[in-house]
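One chain of protein is taken out of this complex; the other chains stay put.
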Amino acid sequence: MATTNGKPHEPLIEGNWTNATIDAQIGDIVLDPKRHTEAQLKRIPAFLAKSLPDQLKSPWFLMFGIGFIGVNILLVAITVLVLTGIGVWGNNQPVGWGLDIINFVWWIGIGHAGTLISAILLLLRQQWRNSINRFAEAMTIFAVMCAGMYPLLHTGRPWVAYWLFPYPNVLAMWPQFRSPLVWDVFAVSTYMTVSILFWYVGLIPDFATLRDRARSRFAQIAFGFLALGWNGSAKSWHRYTHASIMLAGLSTPLVLSVHSIVSFDFAMSIVPGWNVTIFPPYFVAGAVFAGFAMVIALAIPLRKWYRLDSFITMKHFDWMAKVMLATGLIVAYGYVMEVFYAWYSGVPLEQGLLHNRIKITEAPYSWSFWLLILFNVVIPAALWSPKIRRNLTALFWISMSISIGMWFERYVIIPVSLTRDYLPSSFGYYTPTIVDYGMFAGTIGFFLFMMFLFIRFLPTINIFEMKELLHHMQHEKDHGEGHGGDKTVPAEAH
Amino acid sequence: MSHGRDTAPKRYGVVASFRTPEELLAAANRTREAGYRKIDGFSPIPVEGLTDVLKFDESILGWITFGHGVLGACIGVGLQWWTSNFAYSHNVGGKPLSSWPMFFPVTYECTILLAAFGATFGMIALNGLPKPHQPIFNAEAMVRASQDRFVLLVEASDPNFDETKVKAFMQTLDPESVEAVWTSEGY
Partner (left out) sequence: MTQVARVDRGFMTAGIGMAVVGAALFAIGLGGKDWIHSYFFGYMFWLVLTIGCLGLTLLHHTARGHWGFPVVRIFEAGGGPLAIALCGLGTIPIIMNLPALYPWADAALVAKDPILQTKSFYNNEGFWIARVALSFVILAVFAAVNQAWLKKEEQTGDDRWRQRRVNFSAIGLVFFVLIVNFLYTDLGMSQEKHWFSTIYGVWLLVMGALGALGLASAILGTQHNKSPYDKVVEPWLTKDLGNLMLAFTMLWAYFSFSQYLIIWSGNLPEFTKFFLKRSDGMWFWLANGLMITGFFIPFLLLLAPRTKRVPQIFGFVGGYILVIRAIDMFFVTVPTYRYQLSVYPADIGALLLVGGVWCAAFAFVLRTAPLVTYRTPELKEAADHA
């Protein structure tokens, strides 16, 4: 087995593992509830530490609890909204799109890293993806759920949201296909569907493993049902790998198109600061940037609590940090270009936009632009240092900074541009309300809630791909030591 | 049973279990050389080269996906063209009724959606799923074929199949275990 002692190439799985121990380490997170109470919270008051049972002191319970509270906040916010109408939100003329659309774009962006990790890196044959793709994909699905809520509720009458879809109806109406909002409906629902398919296809062999490992009758039936009767025959695997590659090949352009279409929501209009040709690639890069930040922010604690250090190694963090650095630079390039061309245009309206963003003493929302630069450009610049890329504490906080920064980016683009439209008579201000913030906190809670349910009930790391990786590493090592190619060394012998 | 099918358990085949993919690959090779044709391997990970040994090279799934993609593109274009020109034609922002550049995004999404359906459901259907119980699961070795064992099957429908001979042959492949598999009642 691969070892860690100063090899030029760091292994992607550290330590001694066999197929059986991989099953136990990853699969039992699902099958054995005790795994969730192994890690215990340390800094809790003494009286609580004594009186509470172990289950309630685990990080899993803490995060799940926070998520649960968030879900309740979300439910309250939605109830108030639906009973009263979207007037309870802060958006009004001239700022018709406020926190709801910011959060929509923010969540969609976070979701993209998941698809990217699973699809593009599969096509590029990057094996380091194997240990993070499963929960990154889960992250995608839950992030898209959070995102989808906002436009749905923003319609004002979410109970007739199905009108957005093309179907023959008694109103004799059809969607208006020249509107980017309709493209959004198609893009986001396609994205959601394809993400779920891709995720489920990836899970099928792992469900079969869990089915065969499960001890309780219920788990056997449940996983047996989900595995669809997967038997792992050579023919099945042949079609399976073919389907996975094709799904990856379809998901990659899909990710690009989804965020491009999100950017078209703005770019198709003529609001100064929105009708910008660099928007599609710049939005996509921003999405990847934010998404990788979220993957890192989730992976660091999970790795610690579930002792996954062997599978999610420093090499993984280094790679992800490099992707963040690269996409962060593209985003920074976007900021520079927007500012430069707003000035270069010579058009008073575009120059007004520039003034509105950067003049800290005169423009009411310029603070948001400078915060965006701080969180998205200045702080992430630390990633140039290889030491920082491998310092998990620093990496965690940089990821947090990026998540906040990307939120501000959308804040600057969406409401701040709308406060200064063409006519000075319709200039205005935007102030979000408690319901806006409640919705935002609520979706974060919902996201955590779903993530930790996922960790409890489904394998967090792709089991069969880890075994495949292990086999490849074994194979390479045999080659390296000059063994004949097909000499069979039983895996357990090591 | 009312439909009069023979429901008594029948022999399904003989399986041998191995510890590594290389062993399975070597065994499958020798089994094929020994003249058996209805053989299959079951493994927790895809075994590179096994389909070559089994002379299984199916590419229909690619065409299914491609076909679905083309269908999706046609649906996307057709839907938008028809609704904007005939079913619900009206002037939006002075743009032409057939605003081809603006029809592109939805067409694109429809193409990908249908192609993804083709790839996923095509794979599931070609694999004969969902089918939670199959005769092969009666083999005890199969419990670990999804974990850390590599199982080789010679089906009873093979023209050269003779249980004792196959069992004896398989013992020569240095397996961990060899067993006969029966179909369940009702199959």
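Going by the order they are written in, the chains are A and B; count residues from 1 in each one.
As a working rule, contacts are C-beta pairs under 8 Å (C-beta built on N, C-alpha and C of every residue); 3 or more make two chains touch, one makes a residue touch a chain.
Just so we're clear, the structure is a prediction, and the values are computed from it rather than from any experiment.
Which one, A:Ile196, A:Leu329 or A:Ile358, makes contact with the chain that was left out?
A:Leu329
Can you say which of A:Gly114, A:Gly202, A:Pro280 or A:Gly405 touches the chain missing from this structure?
With A:Gly114, A:Gly202, A:Pro280 or A:Gly405 as choices, the missing chain is touched by A:Pro280.
Kindly state which of the options A:Gly96, A:Pro158 or A:Pro253 is in contact with the chain not pictured.
In the complete complex, the chain left out is touched by residue A:Pro253.
What chain B residues would touch the chain not displayed?
93-95, 101-102, 104
Considering the whole complex rather than only what is displayed, give the residues of chain A touching the chain that is not shown.
Contacting residues on chain A, toward the hidden partner: 253, 256, 260, 264, 267-270, 275-281, 329, 333-334, 336-338, 341, 344-347.
The rule we apply is simple: only the chains that are shown with their structure count from here on.
How many angstrom lie between the CA centroids of chain A and chain B, rounded to a whole number?
Centre separation, chain A to chain B: 31 Å.
State the interface residues of chain B toward chain A in the complex, per the touch definition above.
Interface residues on the chain B side: 19-23, 25-26, 40-47, 50-51, 54, 56, 58, 61-62, 65, 79-80, 83-84, 87-88, 92-93, 95, 99, 102-103, 105-106, 108-110, 112-113, 115-117, 119-120, 122-124, 126-127, 129-134, 136-137, 142-148.
For the complex, give me every residue of chain A touching chain B.
Answer in residue numbers: 18-20, 23, 166, 172-180, 182-183, 186-187, 190, 193-194, 197-198, 200-201, 205, 208-209, 211-213, 224-225, 227-243, 246-247, 250-251, 253-254, 257, 261, 264, 464, 467-468, 471, 486-492.
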